[in-house]
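Presented below is the structure to which this report refers.
Here the complex is missing a single protein chain, while all its other protein chains stay put.
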Amino acid sequence: MPVTAGIDIGAGTTKAVLMDEQAAVLARVSVRTGPFLEKAATSAFEKALRQASLNSDDIEYVATTGYGRYSYPPRDIQITEITCHARGARLLFPGTRCVLDIGAQSSRAMRVDEEGRVLKFRMNDRCAAGAGRFLERIAKALEMDLRQLVAASLESKNPQPISSICAVLAESEVINHITQGKRAEDIVMGAHLSIAERVLALLRQVGVEEEVTLTGGLSLNPGMVKALEETLGKEVNFSKESQFAGAMGAAYLGHWRLQRRGGRS
Amino acid sequence: MQQTDHLSSVRELAQDVSFSAVARWKEETGGKAIGHFPVFAPQEIIRAAGMLPVGVMGAWGLLEVDYADSRVQSFVCSVARTTLELGLTGRLKELDGMVFTDICDVARNLSGVWKRNFPEMLVEYLHLPQNVTSAASVVYLERELERFKGKLEDLSGVKVGEDSLWEGIEVYNHQRELLQRIYRIRRESPWLLPADEAYLLGRAAAQMPVEDHVSLLERSIAEIEARTVKSRDNIRVLLLGPFCEQPPLELLRIVEESGCYVVDDELLQTYRWYTSAVPTNGNPLRSLAESYIERARLSSVRYQVRRRREAIVEWLKEARAEGVLFCSAKFCEPALYDYVLYKEALEAESVPYLHLEFEEKMSAFETVRMQVETFVESILFA
Amino acid sequence: MYVAGVDAGSTTTKAVVLDENSHLVGKSLRATGANVTRASELAYEECLHASGIREREVSYVIGTGYGRYKIAFGDTQVTEISCHAKGAHFLFPKTRTLVDIGGQDTKAIKVSDKGEVLDFCMNDKCAAGTGRFLENAATVLDLELDDIGPVSLRSENPLRITNVCTVFVESEIISHLARGQVVEDILRGVHSAIGARTIALVRRVGIEPEVTFTGGVSRNVGMVRTLEERFGVPINVSDLSQYMGCLGAGLFALERAQGASPRRVKRVEAGGS
Partner (left out) sequence: MELKHKDAGKVVQRELMASYYGDLEDGEGPVAYLFVPGNVVEILRPFGFRTVYPEINALQCGIKRVAGENILKAEDMGYSADVCGYVKNDVGICLAGGSTPLGRIPKPDLLVCNFSGCNTFIKWFEALADLYDAPMFLLDVPYLRDEASYQQDIEYVTQQLWDLVAYCEDMTGTTFDEAKLRETLEYSRQAEDLWTQLLSRARLRPSPFDAYFEAVFFMAPINVLRGTTDCIDYYKVVIEEMEERSRAHVGPVPQEKFRVVYEGPPCWPHFRAFWELFKAWGVVGVASTYSKVGGLFETGIRHDPARPMESIAEYVINCYTNWNLKKRSELLQQYIEEFEADALIIHSVKSCRSFSVGQADFREVFSHELGIPTLMIESDLADPRYFSQAQLKNRVDAFFESLEHQRIVRGS
């Protein structure tokens, strides 16, 4: 039975997934990307093979995605993370019609059809203010780590809005809030809400529909989920596997290509 | 592929931000040179006055902008900024004049900035009628062209005769016909001619006498038609938006690398303004004025009596395009307004489209690549 | 008689104490961190300590910097623009053009022969091209802030860095590293990128020698060199450049103390005024 690999080489982390023909995930791993993309991809791939007790000959097709998708020469194909996250989200939640993918440096909104094909998408192109890196900076300004940040966000009762469009200037705003005696949890939630606003602006441009699935690293952050749900006024799908959506989508599309080999050239 | 030497010399000429070809021309002929901002310029009249029309459309991202940044706010498009930078750094000192037309508020005010900063130049702002239904418009434009001609005559001290106007109209008609042939190749066999090469061939017109450009095109067309290149499984797209500020060459390249064939576009509007030949009878300025009203291409900077959405759908059909890449220059208001109107039309017709923003000096090509690839994938993996 | 100036900057808080002859008695510097009021209090205390004088010996205190309204113990506040001009004029009386690059903003100031502000410009709404930009570059390259300037000067083949966004520059640097570019060339590119932005700002007020460079970034020799190349003139920098704001504030304080009313006896409680 053929197995494919999907490797999502992201700006922050690299994820690898092995998948069989029934779209069952045989292995999933994540490693820090660091400056050397090929190395990160190789290491994620090898770990995945070990996890599934397979060796590289068992893999029929390797699809890469993510910001470093061109940096892994042994690949069979590279596919963008937008296409992959859309498919991956559909694998995780079959009812998905909208996908929000929030990673370290970028956030994207897509509208998809019942097969997970991208109908429309938008991404933040200007500032890093709408993605994970922004939260990391806020955490730093508050002298917290990510875990504390997430925990704090869930405590907030009176979120403090952050209006600055710039991730850096937002830091001074945060400091301002602190000086005015605002509570850390309220500031943190304010930051989550400001990302949510930005991401939802992208989502509204592609059109909001049932169901909305969150993928990418920020799906691991319950504070982000809460902020999105509040801003959107409805529930958002997410799971522990959401951050692997890109790699899953890539592996899935690998099978799709395998079946059609010799079709469109 | 036969990316021949002549292409690299074309590239060198087209990308020369010190305009040395203009200096050479002036030295050889003793004539004067008139620069013009993108989208439209009455080149026929400039040529008839014995002068060289020079397209000034920014600087290919080759300049470190520092003077102009202190003169234009951050929310202004690059072409205005880098064109001003060219001027403020003395790179346009060979120009004896500069022409702007009423394409947008930025270009209009830039003409005033130009007047103040380059008092030694003839700076002209031409009002091109936006009202294309009034009987008064053609008459008005003819007077406006006449006024412009007078200014050139004052500059050169020589009267411009009808004959030389006719001659100008004819040679520019010929140039446009050849450019149309280039575009026909793009439509019919885009694999023969990469988009960036086609663009360079057109852009070369900015810095050479039209006769030379005509012979460049003639030579190139013959060479291109003899090529044997395998076609690729790309999707056919219309590239809308860059009618004024020109996108980086790399963007054109990435669009094709990512799986598109650009089968028609709005690039180099200045050289493609008229959709058919300017008639060569009657009065030359009247003929130009009438053509401006009656033979103008669809453009964001000219009021459209027919709704834009209808016009765009028709264009798509004509070009047999499967999708639209709407590439607007960052901060370019006319393009950004039209985007919404086009978008509605494309959605109504279920035509896939993608909106991208570019800047002359951009670094986010990765983002562009990803978006175009996704766009292509959404059609290919369907 | 003593006076003090406290500069609550976005990144660092600085304080100086001067005597009645404008001599520097003591100085201090600390990270501003999350609490501006607290940072300025601490900086002031440290400065008094370093000066070896007691608080009640100080007749007048002026606060400056973006947190100037948060300095509860000050007698009044003056913007950092006026203060930098004042300070620069004091150290380099021929200063006509002043460039101040701090943690989050850049200012260009045109100064009269008396040290007055004739004209000024600041960067807008975006932290691109400021000290923070250099800090990020240092972090990504795993270098100390003190080293980036000297390292950049070793470059023989500077790269062009196109992105001046403080956040996105990280990924640009990472991709240069991944392509095997050397650190000094990247850093030099980073410095040039800031240099280009800075000079555009300075042109708005006009470049007239002498040029003085103040703010924390003036401690970076790479940046000094870059600006000198761009401006085509030598640039004044002093060990006190980062203190220029509070020095100016101190000088204003001295004027107030000597000219106008003496310090109010009643202490202003923190928080109220």
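Each chain carries a letter (A, B and C) given by its place in the written order, and its residues are counted from 1.
We adopt the following convention: a residue touches a chain if its C-beta (ideal position, glycine included) is under 8 Å from a C-beta of that chain, and two chains touch if they have at least 3 such contacts.
Because the structure is predicted, anything quoted here is derived from the model rather than measured.
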| item | value |
| --- | --- |
| Neighbouring displayed chains - absent chain, whole complex | A, B, C |
| Absent-chain contact - pick from B:K26, B:K93 or B:R108 | B:R108 |
| Hidden partner chain, touching residue among C:L29, C:V78 or C:V211 | C:V78 |
| Selected from C:H49, C:K94 or C:K114 as touching the chain missing from the view | C:K114 |
| Chain not shown: contacting residue from B:Y199, B:Y292 or B:F331 | B:F331 |
| Where the missing chain touches subunit A, by residue | 163, 165, 201, 204-205 |
| Residues belonging to subunit C that touch the chain removed from view | 66, 78-82, 85, 112, 114, 116-122, 124-125, 204, 206 |
| Chain not shown, touching residues in subunit B | 70-73, 75-76, 80, 102-106, 108-113, 115-117, 124-125, 127, 129-131, 133-137, 140, 143-144, 147, 301, 303-304, 307-309, 328, 330-331, 333-334, 336-341, 343-344, 355 |
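Assume only the chains that are shown with their structure count from here on.
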| item | value |
| --- | --- |
| Inter-chain centre distance, subunit A versus subunit C - centres from mean C-alpha coordinates, in Å | 39 |
| Shared-contact residues (touching 2 or more other chains) in subunit B | 364 |
| Multi-chain contact sites of subunit C, meaning residues that touch two or more partners | 126 |
| Interfacial residue positions of subunit B with respect to subunit A in the complex | 233, 357, 364, 366-367, 370-371, 373-374, 377-378, 380-382 |
| Footprint of subunit C on subunit A - complex, ascending | 11, 35-37, 67, 71, 105, 127-129, 133, 137, 141-143, 165-169, 172, 174-175, 178-179 |
| Complex contacts: residues of subunit C adjacent to subunit A | 10, 32-37, 66-67, 70, 104, 125-127, 132, 165-168, 171, 174, 177-178 |
